[in-house]
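The block underneath contains the structure these notes are about, expressed in structure tokens.
For this view, one protein chain was removed and the others were kept in their places.
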Amino acid sequence: MLRRTGQSVVVLAGVSVIVFALVHLVPGDPIRLALGTRFSQETYDALRERSGLDQPLVEQFFSWAGAALTGDLGVSFRSGETVTSLIAERLPATLTLAFASILVALLIAVPLGTLSALRPRSLVDRGATVLSQIGISVPEFWMAIVLILVFAGTLGWLPSGGYVPLTEDPLGWAQRLLMPALVTGVVSGSVITRFVRSSVLEALGADHVRTAQAKGLPTRQVFTWHVLRNALLPLVTVTGVQLAYLLSGVVVVEIVFAWPGLGQLALQAVQARDYPVLQGAILLFAVVFLVINLVVDLLYTAIDPRIRR
Amino acid sequence: MVGRQDDVSRPPEVTVRASRPLALAAAGALALTACGGGGESVDTGGGGGGGGGGNTLVAAVSAQPDQLDPHKTSAYPSFQVLENVYDTLVVPNAEDLTMEPSLAEDWETSEDGLTWTFTLRDGVTFHDGSEFDSADVVYSYNRIIDEELQNAYRFANVASVEAPDPRTVVITLSQPTPNLLERIGAFKGMAILPEGAADQVDLTTEAVGTGPFTLESSDATSTVLAPYEDHWGGAPNVEGVEFRYITEPAAALTALQNGEVQWTDNIPPQQIESLEGDDAVELATTPSVDYWYMSMNYARPPFDNRDVRRAISFAVDRAAVAEAAWFGAAQPNQTAIPEDSFFYNDYAPFEHDPDQATQLLEQAGVSTPLTMGLMVTDEFPETVTAAQVIAGQLEEVGITVNIETLDFATWLDRQGQGDYDAFLLGWLGNLDPAAYYQEQHVTGGANNYQKYSNPEVDRLLQQGAAETDEDARKEIYDQAAQLIVDDVSYLYLYNPDVVQAWVPGLSGYQIRADKAINFEDVELP
Partner (left out) sequence: MTGQPLPEPAPSPTATDAGIPSTQRAARPRWRETLGLLARNPAAAVSGALLLLIVLVAVFDEALAPTGPNEISVEDRLQPPSLEHPFGTDDLGRDIFSRVILGAAVSLRVGFLAVAVALVIGSLIGLLAGFYGRWVDDVLMRIMDMLFAFPAVLLAIAVLAVRGPGSGNTALAIGIVYIPVFARVTRASVLGVREEVYVRASRSVGASDLRLLTRHVLPNAAPPIIVQTSISLAFAVLAEAALSFLGLGTQPPNPSWGLMLAEGRGFIDIAWWLAFFPGMAIFLTVLCFNLLGDGLRDVLDPRQRTLMAGGAR
């Protein structure tokens, strides 16, 4: 475990160097962009100095990385707000959507995957396969726009997008969450379905399950206790990874549904060459990714006592 | 956030869209019979959030303001909001964009045109309750000048800004500047802040203006304004304005049609025709003071050759380009300044004429096929559309156009470095002819990226910038424009319309050519 944590730290350090280098390698001048088209050279120079961009690159990196270690991610070029406050502002929306999507995904994947594993190669199985493949074969933005036109436009059942905090308007919160969660959930659900199917299949064939059945335990008991427990392992992994991806922002869906998540923030930052925000966001995503991977490993050992590493 | 809307106070708006079945068929989606229905409308909720009640205007805009400091931002989404929060000394009239009093009631110009004396309005207060006087003007202008902020260039001719008494501001110039009013009043980038504001509040997220609305909150979903009851022009009629950011046009339009929002400007031109026949939506268009153009790089042969540029100018069918990009909502124009302007010049020497283009290319000794890179940006999708049409037209005269679609940051970089054959872009919100022509065409001008240089044009532009007689000034700019057009310094394409839509029955709002969004007098149905 210690080794894994150490590896994560090394990876994180690497990511921060790559992020910084890549961000500064990208052509485009944040100052020029911030000023638009009409400005004077003096204005340009003054703003460049205020942003610290006139410093040597290596110096910029160490002052950024040093501050980042203390939790200070700098100030946005674009808005003048601190990066941490910009991220904090968007965190609730991103967390909401990510967990709602995982919920949708599991609601789809667990029954569908289990069902098709219980009757492999049957019509049910084939149907579930095709269904789940359809879910990941439609471009997300297309699915999102069609949903808006149907459910917000024609039927008028749901708002077209946006976000309201749960505490302010629970109904509005749920209404606005439904469509984006459905789009991202279907995609994640399709991926997870395949994993549920294969791990249940594998668990069904495992020795101790056969033994349990041979001992004459009722099928239901064998299934819920022995099979599901073993099938849980890969499910935890795949769900964890899906969560990591959802937390790093689902840019396209966020744009279409006007969902104020981290993906939009990062995209805006790329477009505006807002280095501090971009670096901060990517660093956060990397941390989330690594932490979730660590947690998944921990859960592994907790669920399956055979694994002790 | 504004308050949750009281459902009882306002009947739900149900829109049954007759024009939708096609879309549904395309989507292979649900049964059409499920349309609309009486009580099924969405809880429009006013964005969901706090007070406000049913009298809050929700406006769908396409992007979030980058920051709210009027002196530092250059982003249009910021000015959409700031227009309602801050005031300037003078302001463009909604009808013809001539300058009229705002915080300044009156002004005088000295005989030599070098001293402008402004008399300020009485009884104006800032949102923090403090009284407005001349010290605030001096502070605001000096902040822009001393800190070299965004709009410092607008004060290039200003020698000093002084306040001899609380009601008087004197601006002294280094040379006559007939368009001074435009320079200090064209938009809210020249807003008046209370003295010392930058040290007392964080202007990037807070606002202390004199405008009809106060800034209540701004987050990643929307910016919310509350009425300022003590506004010098009277309190607004609505109980608040919420600017909600909806990037995807289809979503913005749907939100307007089902009553979630009451106003939007996020309308793609192709929707204009279908919206004109839509009873659930009030559509408005008006010619803008924007223009779009193509610019060729004089440093890259053969585009330094006047005949080659003229050939290309003859080969481009401006009407087809405007029609393709704007579906009829744009007027082809060869001189940039739109027809409604006093400075409009009816000069159009380039009839679409591929034969003459071919002949000119031969005359220039250019062997075809000639390859030309054309740089456009997805930041302005109309440039991408226009480029494709232009590419088709130039193909006819033996010029192969390679379209390069870049993100705006890269685009600006390459423009700055002169690393392009040609590009498409527009200049937005131009009020004075100097704004149309000066920096773009004068030798060494800040925006003369194409490196055009014509001594006669230089002379005329300098003369025009200082001429105080309106008619003489127009005459000068007419001459300059003809030279610029003939030389094809810019290949002017068209002036697009401003396109906005709102719910039927909304009143007290006026669509403006300069795209300023002012909700001071707006009333909801």
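Here the chain labels run A and B in written order, and each chain numbers its own residues starting at 1.
To be clear about the criterion, a contact is a pair of C-beta atoms (placed from the backbone, for glycine too) under 8 Å apart; a residue touches a chain by one contact, two chains touch by 3 or more.
This one's a predicted model, so the numbers in the text were calculated from it and none came from an experiment.
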item	value
Chains in view that touch the one left out, judged over the entire complex	A, B
Residue of A:T5, A:Q41, A:Q55 or A:Q133 touching the missing chain in the full complex	A:Q133
Option from A:L91, A:L228, A:V241 or A:V295 whose C-beta touches the chain left out	A:V241
Identified contact with the non-displayed chain, of A:A34, A:L73, A:I108 or A:I282	A:I282
Touching residue (missing chain; options B:A391, B:L428 or B:A466)	B:A391
Footprint left on chain A by the chain that the document does not show	7, 10-12, 14-15, 18-19, 22-23, 25-28, 126, 129-130, 133-142, 145-146, 149, 153, 184, 187-188, 190-191, 194-195, 198, 202, 206, 233-234, 237-238, 241-242, 245, 248-253, 263, 266-267, 270, 278, 281-282, 285-286, 289-290, 293, 297, 300, 304, 306-307, 309
Sites on chain B contacted by the missing partner chain, in the whole complex	19-20, 22-23, 25-27, 249-250, 268, 270-271, 273-274, 320, 323-324, 378, 381, 384-385, 387-389, 391-392, 403-407, 409-410
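The working rule: only the chains that are shown with their structure count from here on.
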item	value
CA centroid of chain A to CA centroid of chain B, Å	37
Chain B to chain A touching residues, read off their complex	1, 4, 14-15, 17, 20, 23-24, 27, 29-30, 32, 34-37, 40-45, 47-50, 64, 66-67, 69, 72, 74-75, 147-150, 152-153, 156, 202, 204-205, 219-222, 244-248, 250-252, 254-255, 257-258, 260, 379, 407-410, 412-414, 416, 427, 439, 446-447
Of all residues in chain A, those that touch chain B in their complex	26-30, 32-43, 45-47, 78-81, 89-90, 93, 145-146, 148-150, 152-165, 168-169, 171-173, 175-176, 255-258, 260, 264-265, 268, 271-273
